[in-house]
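Shown next, in structure tokens, is the structure this report addresses.
The full complex has more chains than appear here; those shown keep their coordinates.
Think of it as A, B, C and D in the order they're written, each chain with its own count starting at 1.
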């Protein structure tokens, strides 16, 4: 039984269709992440599930019941907002206990539950503080604590980490992962940061312009992107995309060399991730190019190679440092099993 | 019953006196009276508004100009007023005052209470010094201006020029009457006589030119006269107490002692004023009335008016004896009772002295005598109502002001006045 | 233009202008303070100023002391910067000259800071001019605002004869003691101002309450909830906000007359809020729009209904705005004149403004009028100064209305 | 955990659900959540909308109605027949003759009341003499059919009576049972008579155009003046220094203080005889004679405009200041780096940024100044060439007691207002300033 199910869900703002028919079943206990570029409708979809936006067409099932017409308070879901949305006029304890108070739970019982959640989130010391006296990470934890207390059917997160700075984000990401391990509740999480999506999700839903581009585990998405959009969206640095031709079991780069092509349909684009390219002497590998720029990152170095003509710039990840200098000529070898081919509709036509 | 009484005597001291009267009435009759002060310049508007709203007070203390128009407007209950006068005895009233409120078809608009005559107040000392005769005529005034006008130390006159003040209407009417000009005749409106009106206009322009610039009314006249900066003004007898330094809120400032009667001793007055076309001249008087309204609790209101005019009459007059000459001279038993009482009333606010102590008897006689010969437009012709409407329209004020300001010449001004007045029916 | 951009030209010119400003200001201040005859001496002040301006460019440190000394000295000559009447003793004249010189010298030195006698860069020159304009601006605005206020208060403490004798003399004769406040005691004693004050207060507070009662839900709906006609309503609020009161006053007057609501506090309390509701709606909706929607949505997710969200979350968060709106509405109600003037005739029911209007008549001395004005002004000013932040916010949020 | 719904998953995009709907269209109607919200919204708005309709919209309609009716102030009171009853003749004993008198009148001076009917129960113990021919007596009940009363009509009906014992026992007084009097009259306010005379009248007089001109001069100069002064003051206070709060509070005084207080203060300050301003000017030798600031023709208008500027510059100043403080300081720093001088910064950076708020403020203030009534009313009462449209409404309706004409002027004002608001909304929708 799916915990939450969307059936042909659409959202129109006036004449504009923002969600264009989404079908999705989320299992009990699953950690599902919506990713996609800004404006693709992630937040809207989440808010529709929460009941904060009405559903123009289609059905939203929560548990077994049709919740499409239910107001948010009835759906039994909890939501963590990007801005945390803590009640500034209440202490941390009051914030966390507020939903219980609204439900008419006795103070003693309320206090017990709040204390429990606070312990789980290491917030005991701060229970009497006002939100403004907390750091970003602590606020984030309070926001999560507030949700936990309600023991909701599912948790909804809308970019909960985007207001934090880089190192805090890494830390909170870890905590959310642990939280899911502990609670084992259904979680739906919106982000536009693909690293977050990759590291946290059981399943990732990639949205593009109000439609689902692909649903799958992080590994599936990384290794078998269904289309060019997903291929470029997932992975960092971005996948290199090169024009190519296929035919007679072979592929051939525009202005470069080629290899064996096992795909079914004809492909016009080849995708290869920076980490799957090998630096070879000039003349070897799939194509040649000039080193344009080196981006030294310490652990790795991104080498940007200008392959000229239709191929353009190709990013290559080199582990550790490199002796290359801008201006050096190199050949690029593509790992055969890691190549992705896409047809003129940008759909995947099989890996290399 | 509880009565509401509108009064234009709204200075705190006078109000207090009226409240005392109300209290006495309550003790005598059991009816309570709420005394409500109304600014004189608002009275017309307020009464009309209250009439429209159906919440007229029971009794209104008003001036002559409203008496007949308010009957027309349905504000006043003439039957009640007539009854009161009958009850008190019509012959105990000064006939002139009664006549002014008498209606064409019989009956009275309202009950006369008191009256005063308008006076030209002048600096006797300066006049004597310059060998001038008292300002009893247009020419005498002109001569005095010629001799004394020396701004800004001394203004020859302080004329009324603020168009929307009643004061200007009063002064103008006085000057018109002095030259025998009236906009009404026995058959209703009549055009102003051009020659005589031109004389009036020229005279008025002359005194306006001898006045300080700007919009002047009673307030400036008094201030300037009190500070010794004006040789002549036109004012009501209400000035007599302040003039003698009896009132701190408006003291004479001609010297450093605000309580000194010095200015009073240097002051002379004229009530009967004449123009070239009317050598006999005329005095201008204002009579005040108690009007009982159509919305009143008639019986109680009548009782109140009767009380104020009978047992309480002395008290009524004592509110400001210098400006309230009795129009009811006495009762049937003692026909001069009230006149005698009045003469003994002390005037003043912060200090009190009877009039006889401050002014010589001749002057007092001149003041009081004015009331008997006083005139108003339309009284003799039975056209008081029409005349009042004309005055209330302020058309004459406006045109005269335009003439003074040099915007129109005399014939055009007369023409304009005639046009505007003709439109009033 | 570029000729002015030299220290030896800009300094004297600015000095001259500044000296004229200061001389006028000094003369006015001394006149008001002493009642004596002081007037700015154009030529003397100009010369002094030009000299000090030159000095400020060459030896800025000297400008102040020299100004003080020279100003005082010159005041004894025909070239006095502040000319005094014949009845003024030497000491005040010296004082006026000295004050004028000092107030010219030091500031002009500050204005010309960073300028030297030669050609100035655009930045240096403009900085000086701006400092000059700033100084002038402060003096000018402070004068135009403070003088009427000062006159109001002082007039209320004098009596008619003192005022007429010398309208400039606002010095207070402290020996009069409590008698100084005679107008006030008369207003409260004889003119019933205590009761007007109470009525005004009552009416204003009730107006605030009723206004909020209506405006809060309305503003919330317009600001937050989506419904057909929202844009239209939102615009109508502004439109209604622009309808002149005098246009409405006429039919209201008629209706009240017919319904017998004239001359009743009830009628006033009924009508005031309606004039303030559009303002309050407009202000509150702006504020509500600015509140983060997410906090309310969090409330919805926490299981509250919309109404409870408004009550438990939006309102506590809107306290500052409610305070601003309340203050602003209070001010409107407190200062309201037209309706009170038209609808109230009965002195026992007057509001303060109506009571003051009644003072403006026949023979009531003007110190009473001013005392009444002070009584009406002081509470609102006190509120204002005490709660300036809210008030300013209220003003900026809602009020282009006046 | 890994199960995928058949529809989504790695199926290519082209196959997803909406291929079956070729051209998607928005659904009709609103969804349940939206309906719920709309219901709530109207519920919350209802009290306000009702109140505002009652007190703003209805009066506005009333104004239009009245403006085409020939009504004076006094006509607001519908005409009724009035009667009072008394017993005349001072009877003292049984058998005395007396007169029972009914005094009747039409409360209106110009409207007809038709079908006037007088009914009264005559007291016991009175022997009734000759009745007026229009009256009939039925037992003690008297009914008189008096026909029509013209405007201003009055009459007295006298009935001679002889006092009987019963009446004397009752104390010789008429019982407290007022006679009844009924009649039909039409009320101008509700009748079907319309007239354009009000408009004809106001447009006819040369006065109207003068008033309109004065209004425009007052509005334009008052608004611009307040704006300029506000701008200057805002520039002064746009930097933070100690005492800035105090100064700001002080500068707001003209606006915050009750208008009646400050107006009277100005009147006293500029009084020609004992005002400090004149004394000061005379002393400084600016003028020899006292100037009558509020009583002379062009000067009064100038003074009223100055008052308007003085009173409302704080408001512009607040708005401009708020806008200035919201301008990104980065921009000025960038200009500093670019080497722009202070005046260049003001002219090229601040002014264009403030233009929006200045124009919005101009329009709003223009409308408000146009609507202004209290200030002029208190300062000059509309005299000496300062009568504006709004003062004219008051003048016509109350001073001249012609409500119809007042309403007509109000309609003119309202029409102007609509034009301005139209401009305003056109403009403000572009200028998302306020």
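Definition applied: contacts are C-beta pairs under 8 Å (C-beta built on N, C-alpha and C of every residue); 3 or more make two chains touch, one makes a residue touch a chain.
Not measured: the values here are computed from a predicted model.
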*Composition by chain label (entire complex, not just displayed copies)*: A x2, B x1, C x1, D x1
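Rule of thumb we're sticking to: only the chains that are shown with their structure count from here on.
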*Mind naming the chain pair that shares the most C-beta pairs in contact?*
C-D
*Average the CA atoms of each chain to get its centre, and name the chain whose centre is farthest from that of chain D.*
A
*asked:* Counting only Cα atoms for the centres, state how far chain C is from chain D in Å.
replied: 26
*asked:* For chain A versus chain B, what separation do you get between their C-alpha means, in angstrom?
replied: 94
_chain A and chain C, separation of their C-alpha mean positions in angstrom_ = 57
*asked:* Going by the contact rule already set, what residues in chain A reach two or more other chains?
replied: 51, 71
*Out of chain D, which residues touch more than one other chain, so two or more?*
34, 76, 273-274, 398
*asked:* Once the touch criterion is applied, which pairs of chains come out as touching?
replied: A-C, A-D, B-C, B-D, C-D
_Quick check: in the complex, which residue numbers of chain A touch chain D?_
8, 10, 12, 14-15, 17, 20-25, 27, 29-30, 51, 53-57, 68-69, 71, 202-203, 205, 208, 211-217, 220, 224, 226-227, 345, 347
*Using the touch rule from the top, collect the residues of chain C that touch chain A in their complex.*
292, 294-295, 297-305, 308, 312-313, 316-317
*asked:* List the residues on chain D that touch chain A in their complex, please.
replied: 1-5, 7-14, 16-18, 21, 24, 26-27, 30-34, 36
